[in-house]
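Shown here: the complex without one of its protein chains, the others still in place.
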Amino acid sequence: MTTLIEARHVTKIFGGGVFDRNATVALEDFSITVDSDRPSITAVVGESGSGKTTVARLLLGLVTPSRGQVLYQGQDVQTMAHADWRAFRRDVQVIFQDPYEVYNPFYRVDHVLTTPVSKFKLAATKAEARALIEDVLEAVGLRPEETLGRFPHQLSGGQRQRVMVARALLLRPRLILADEPVSMVDASLRASILGSLRKMNLERGISIIYITHDLATAYQISENIVVLYRGSVAEAGDVELVVKQPQHPYTQLLISSIPLASAERTWSGESASAPAIQATGATGCKFADRCPSATPPCLQALPPLYQTAPHRAVACYLYQSAPALATGEMVSVFTGQATLKKGISGQPGSPGEAQHAGV
Amino acid sequence: MGEGTTPPGPIPEAARPGKPAAALRYVRRNPSLVVGILLLLTLVLFVGIGHFVVDTSKSRPLSAPVLQPPSPEYPFGTDRQGRDLLAVMVAGTPLTLRIGFIAGLLGVGVGSILAFVSAYYRGAVDTVIRGIADIGLTVPGLLVLIIIAVSIKEGLTVDQMAIIVASLAWLNPTRTIRAQVLSLRERGYVEVARLSGMSGPEIIVKELMPNLLPYLAATLVNAVSNAILASIGLEVLGLGPIESPTLGMTLYWVNYNAALINGWWWWWTAPIVIILIVFLGLFFLTVGLDEIANPRLRRTV
Partner (left out) sequence: MKPDVLRVRGLQVYYHTPLGAVKAAEDISFSLKAEERLGLVGESGSGKSTLALAILRMIKPPGRIEAGEVWLDGQNVMTLSEEEMRQVRLARIAMIPQGSMNSLNPVMRIQAQIADALRDHGVRMTKRQVEERVRDLLQSVGLKPEVATMFPHELSGGMKQRACIAIAISLRPKVIIADEPTSALDVVVQKQVMETLARVQRALGASVILVGHDMGLVAQFVDRLGVMYAGKLVEVSPVRDVFTKPLHPYTTLLIATLPSLEQKGTFAGIPGLPPLLRDLPPGCAFHPRCPYAVDRCRTEVPHLMEGRPDSWAACHLLS
């Protein structure tokens, strides 16, 4: 099994230096692997302060890890040769959250599409370039004649975001990092954008890392999930298991707080008390101060990930009877890998029964 | 999402600078710009037509009877050295303006390059450039210019004046443009450009500069205005190009010959009126351009 991209024990501290007091630990001992044999969709879910945005920037090489490494096809992103780095820049593309900010208001939207074509020499002639651009626009469900030649403010947020997805496709990437791609888009337009991403995965074999705070959309389009809490992984694994039977107390709290649109009110019971502002530098499990099941050992050291089932792992001392997951084996809890080894597992929503989320 | 003042839905095109029709609509809403342009246009016409109508060789001394008050033959009168003042104004105004433009252009040109490099690359380069600019700004500019002008042994030409003034004109533009670039460089589209494979200089020229054009224009007009002021200041002190009939030199002669006390009002009225028109024109132009460049409006784009 070869890995496409991997974060190994990455810790990122911002604003550090001589005075630790001002340092923020954005990510602590974070590892994730995306394998290259089978394109997957992995969701990284977390709330504000969870470090999910840092994950995106790290995997793109825009930010240097304070500790640990980010490896692309086995090579450290920070030290790779220029030719490899250029290949990395092509193979890993990103879709940002804000569909307004990513456009230079001076240019028409064509600019974000023509720039990579010329910089990466994707077409030999102008006609070829035009054909390529029209092709990717149609692939995301946009009509070139209605989109090209317009200025950003003339398109809706949803259309702008879809142009960004099209842009990501131009370079035939192997991995797309989608950082909150639909949170600033209207509800009625979200499904088609997420559907495009899923289509990319199924039809073009592109792996997706979908970073979001919205557990519901994460559940809908991904197979694997990583739940982040304040810079550390709380729980990871098959999205069906994690969402239907959450094991980590934080995941349980998260799911019970999601307002579901149904006839019944499902917000149950009283909420847990809100945490006071945390001082940094606290040791132990990050959730201990809000956790109804916290015990003294929780305050001492960060719990490792325990593999409680073939397709899931939880970082909680409640499950310490299960074997601890070795690093670099994170990918083994993701269903894709399991399917390769054991054949179709028969679990609902497994990749073998490729379901389409209503494109 | 509908706040109190912003209408929901796509932004009307009129608010977007850069397209010709929209620009015209803007001008109508921007009276200062129009007034400024008109004033400057008046001067240009004055000089342009003047060069055909008036014999500019009469701007040299001993071309006309001395100290004549305005008459049909000499509409602006003459001065103590026998210069036809109308010819002096027609010949001298473009000289003064030229000093201003050259110095202003050089100042903003050099200033922008330094500002873009400094703000985009940050780090040591930024520290050095910013340090020099900050130190330079604390030194009294006029003093430096006087020292430089005095040390030039031979007679000064108009272009040399321009370069002397330009030597200090880049300081302020560097700082102000740098501040603008600093905020722009954090925008999402800069990151996208980087990820699309654009290099640093490309990003500066293609992504950042177009968005700063209105601001750069306003800064340029401001720099020109300051440069003209500085050059007139030096000239009045007698440190300018003695042979040339620039506006400032005329005022020097006015002072030297005590024209005020002697009641030769026509001698100092003409240059002062023209100087007023120059500065008012540039001022209104700056205000007009400022309105275009103002971030409050930029937000609607």
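Each chain gets a letter, A and B, in the order it is written, and its residues are counted from 1.
Note that contacts are C-beta pairs under 8 Å (C-beta built on N, C-alpha and C of every residue); 3 or more make two chains touch, one makes a residue touch a chain.
Since this is a predicted model, take the numbers as computed values, not measurements.
**Student:** Which candidate, A:P144, A:G157 or A:G284, sits in contact with the chain we can't see?
**Tutor:** Here the residue in touch with the unshown chain is A:G157.
**Student:** Among A:I258, A:L299 or A:A326, exactly one should touch the missing chain; which is it?
**Tutor:** A:I258
**Student:** From the list A:T79, A:T125 or A:S188, pick the residue that touches the absent chain.
**Tutor:** Checking each option in A:T79, A:T125 or A:S188, the one touching the absent chain turns out to be A:S188.
**Student:** One chain is left out of this view; which of A:T217, A:S232, A:Q247 or A:T308 touches it in the full complex?
**Tutor:** A:T217
**Student:** Taking the full complex into account, what residues of subunit A touch the chain not shown?
**Tutor:** Counting over the whole complex, subunit A touches the hidden chain at residues 47-48, 156-159, 186-192, 195, 213-217, 219-220, 240, 243, 253-255, 257-263, 265-267, 270-272, 274, 277, 348-349, 355-358.
Definition applied: only the chains that are shown with their structure count from here on.
**Student:** Using mean CA coordinates as chain centres, what's the gap between subunit A and subunit B in Å?
**Tutor:** 52
**Student:** State the interface residues of subunit B toward subunit A in the complex, per the touch definition above.
**Tutor:** It comes out as residues 10-11, 16, 18, 187-189, 191-193, 195-198, 207, 210-211, 301.
**Student:** Hey, which residues of subunit A end up touching subunit B in the complex?
**Tutor:** 60, 62, 86, 89, 93-94, 96, 98, 100-107, 112, 115-116, 119-120, 151, 153-154, 156
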